[in-house]
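For this view, one protein chain was removed and the others were kept in their places.
Think of it as A, B and C in the order they're written, each chain with its own count starting at 1.
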Amino acid sequence: MIEAALFGAGRIGKIHAANLARQPGVRLKYVVDVDAESAQALARLHGAAVAGVEQALADPTVRAVVIASSTDTHSDLIVRAAAAGKAIFCEKPVDLTLARAQAAADAVKQAGVLCMIGFQRRYDPTFAAVKARLLAGEIGAPEMLTITSRDPGAPPVSYIQVSGGIFKDMLIHDFDIFRWILDDEAASVYATGSCLVDPAIGAAGDLDCTAVTIRTHGGRLCQINTSRRAAYGYDQRFEILGSDGMLQAENHRPTEVVSHTARSVSHDKPEHFFLERYRAAYAAEIAHFFDAMMNGTPLRTTVHDGLKALELAEAATTSWREKCIVNL
Amino acid sequence: MIEAALFGAGRIGKIHAANLARQPGVRLKYVVDVDAESAQALARLHGAAVAGVEQALADPTVRAVVIASSTDTHSDLIVRAAAAGKAIFCEKPVDLTLARAQAAADAVKQAGVLCMIGFQRRYDPTFAAVKARLLAGEIGAPEMLTITSRDPGAPPVSYIQVSGGIFKDMLIHDFDIFRWILDDEAASVYATGSCLVDPAIGAAGDLDCTAVTIRTHGGRLCQINTSRRAAYGYDQRFEILGSDGMLQAENHRPTEVVSHTARSVSHDKPEHFFLERYRAAYAAEIAHFFDAMMNGTPLRTTVHDGLKALELAEAATTSWREKCIVNL
Amino acid sequence: MIEAALFGAGRIGKIHAANLARQPGVRLKYVVDVDAESAQALARLHGAAVAGVEQALADPTVRAVVIASSTDTHSDLIVRAAAAGKAIFCEKPVDLTLARAQAAADAVKQAGVLCMIGFQRRYDPTFAAVKARLLAGEIGAPEMLTITSRDPGAPPVSYIQVSGGIFKDMLIHDFDIFRWILDDEAASVYATGSCLVDPAIGAAGDLDCTAVTIRTHGGRLCQINTSRRAAYGYDQRFEILGSDGMLQAENHRPTEVVSHTARSVSHDKPEHFFLERYRAAYAAEIAHFFDAMMNGTPLRTTVHDGLKALELAEAATTSWREKCIVNL
Partner (left out) sequence: MIEAALFGAGRIGKIHAANLARQPGVRLKYVVDVDAESAQALARLHGAAVAGVEQALADPTVRAVVIASSTDTHSDLIVRAAAAGKAIFCEKPVDLTLARAQAAADAVKQAGVLCMIGFQRRYDPTFAAVKARLLAGEIGAPEMLTITSRDPGAPPVSYIQVSGGIFKDMLIHDFDIFRWILDDEAASVYATGSCLVDPAIGAAGDLDCTAVTIRTHGGRLCQINTSRRAAYGYDQRFEILGSDGMLQAENHRPTEVVSHTARSVSHDKPEHFFLERYRAAYAAEIAHFFDAMMNGTPLRTTVHDGLKALELAEAATTSWREKCIVNL
């Protein structure tokens, strides 16, 4: 039986707690959150205890930690958990600065512990099938990748202000998809964007629409387009052109109803937001983490992946702010 | 150069005239219609002359006739044109009674002339592709056929009254599709229906919705569902299940626009009605007719096909009226 | 806390056990199965005890029973469970004979207990959305229903022999969908069919392909086509034409990958079989059952629905065997 501690009892913490509860051989022992009430409620739901960071990390029976607290706490918790010899699952991003993220990565390396970053999209059934079929050679050698990544609506400016900016907060996932699908690294990054959705986001020094282009060392091309607003829902698609064809990852829909009326032929909008869209992915990533712990299966999303995605986010931010092409 | 006479200058006559005009080596010489004005207008458009039936059939330079006049004139015109040694293209149905249709078929046989019936659906690119792929063995042996055939809206009762009833007027096409796709003949027919669209149709002794089941000598099953009204447009689909898979013929759309809004994800309704939906088919069938005349290509839709479809329409009418299963 | 007993530890019993385990406030107390090993394994997995029928029904703490044993035991278990005052969830069909099914229904009525029949399709997200949108008036008054229901492959003849025949075993679900979607009862039933998949099924006195037509008292039309084999997977669709449009329930797919190659543009086949396709439905129906127990929510699939579906299955069997139209 693996005992685990969960840091963070918010929206994403609750998801992880529920998925944790379904892993055979795993038990949630502690819930840690600065908000005592949230911690209490979640702990009660899963038969766990509330604890502080220190207590949770000091308990030798706790072999795994799941970090789902606010971004600014990630790298510090990774360092401390690594020092305590725990296997670590940490939500993206590793940190908002490369330096601190690197420090976390170093700590993990030194301690020799498992550290998985929660790039859940790699575990999505549709995305994972694209990757598998690509590897199986279905469309030959990959050449061009187009990623569309749009939220249903912009978050409040208070969120934007602590988010680290759209490239670190939102595109961090797309940068990871880029590296994973093309299996290649960026040679140059160009990013531009606008504030077309909410002027307050611009006033906060951020963008709400972006267009990013990456050219890899192998000459492959990747274009990412992102918006904080898609009136029709959560739009999460990508398509990869290869020498022998193309694979597309299309949106998921809540139902397969098709309606024919005098007005049009229509079907459901995409699943509403990330909790619905990536429900299966969140379950699969936690299962993967414990599978890695128990059976030595190699981790598919490591702290190195977290660092590389952050590096791209920084390059994109620089490209946008300084109106230049950033070479890596 | 083949000179041709056209009987009927109405909606469908105009279509045939325009397609005739595009055949290399073919010239429309006469337009015949009881409505002198319509005949005149169409003749003028295509540089043809107006003539009466007698004159057109008596002209030895006229080698082909296209019969697109009202249904009650078809069999008589076939008989006369056959006697005059003309190649005949005739709109469906051959006649509203089997006896007269048989007489027309006999006349054709005796005269040894070409006689093609305008079951244009067999020449539709989508339907023809299904047939070709079925013949190529893509889904193994055909087993079950489902046909959906719905008009956008009910015609006026005045039309219904001279139509011969829904089975001869509307399902005649579906009966032909059944024979063509399954390449088998009916052993039994069951038909039922209702008047759900327009009570005046019921008052006229007809149905506006039907459900027909045919079992073939080979044990294959066919279900046809028909309605005089589909609020979303002209619905023309069929699907054939085989031992190794299924082929579907789906609706055609005017454009390939997809719209995503806060309300739904939608695309165009089906093409509005038969003139749009079967535009390519009408052109292809006339080309086929003259190809048969010029090059001896075997006709794909003969007067025999016209008779067999009519036989099924009669059987279905009997099944419905007498509430019985009709064995053939 | 509601304690429950499960009868049947086979394929479907396991599904129900797992879903039961996820209901808050519900505990699986006993697993009952003639196969001691299966019962033992399933009981162990969920922390339940193995018991006999008598013991399970005699235990006053057991307030609910889930009947997932073989069909021939259903009605008897319903009668005994009703007599013991238990709330009953029973898999379809209620029984293979109307008389015994009626006896079960009578027992339920007399005991005044809840009795839900497992027509899980009504709880499927896509099917339930069609029903809800139909009720909301999206396509006006319902007129014609077409149901396509095909298994990926035929079961062994040993299964066929005890199945009660294709109408009771397979179409029972479609008959329930018909009643639910059209909200109308059958006035006449016509059924025909063939044995095109496996001659052994015919030798066993059964069909493997059927075509059924139902006309309701309100003149609505329903066509059902069924096959024991669809090479492309589990095909579960229906479409309902209304005065103002059409609603289609389309197949579900494992992923939303689209592949473009030199050969074709393709996507996934339908979800493989009923355990995958109706996973959400099975979870939702058990939740509904316990919701009805706890909160008095009216049952959506009662023993009456079970009886009516069986009545249609009998009528269809008669229509087929006696080559007649059966009036109800």
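Everything that follows uses one rule, which is that a residue touches a chain if its C-beta (ideal position, glycine included) is under 8 Å from a C-beta of that chain, and two chains touch if they have at least 3 such contacts.
From a predicted model like this one, the values you see are computed outputs, not experimental measurements.
K.L.:
Taking the full complex into account, find the residue in A:8, A:93 or A:245 that is in contact with the omitted chain.
P.N.:
The missing chain is touched by A:245.
K.L.:
Given that one chain is not shown, which residue among A:215, A:252, A:277 or A:300 touches it?
P.N.:
A:215
K.L.:
Just to verify: which one of B:19, B:69 or B:126 makes contact with the chain not shown?
P.N.:
Considering the complete complex, B:126 is the one touching the chain left out.
K.L.:
Quick one: say which of A:126, A:148 or A:317 touches the chain that got left out.
P.N.:
A:148
K.L.:
What residue numbers in chain B mark contact with the hidden partner chain?
P.N.:
These residues touch the chain not displayed: 125-126, 129-130, 133, 138-139, 244-252, 254-262.
K.L.:
Touching the hidden chain in the full complex, which residues of chain A are there? Just list them.
P.N.:
Here the touching residues of chain A are 139-141, 143-144, 146, 148, 150, 188, 190, 192-197, 209-211, 213, 215, 219-223, 225, 227, 229-232, 235, 241-246, 323-325.
K.L.:
For chain C, which residues reach the chain that was dropped from this view?
P.N.:
Counting only chain C, the missing chain is touched by 230-233, 235, 259-270.
What we mean here is this: only the chains that are shown with their structure count from here on.
K.L.:
Determine, using the mean of C-alpha atoms as each chain's centre, which chain is farthest from chain A.
P.N.:
B
K.L.:
How far is the middle of chain B from the middle of chain C, if each middle is the mean of its Cα atoms, in Å?
P.N.:
Distance between chain centres, rounded to whole Å: 42 Å.
K.L.:
Measuring centre to centre with CA averages, how many angstrom lie between chain A and chain B?
P.N.:
A distance of 58 Å separates the two centres.
K.L.:
In chain B, what residues contact two or more other chains?
P.N.:
In chain B, 230-232, 235 touch at least two other chains.
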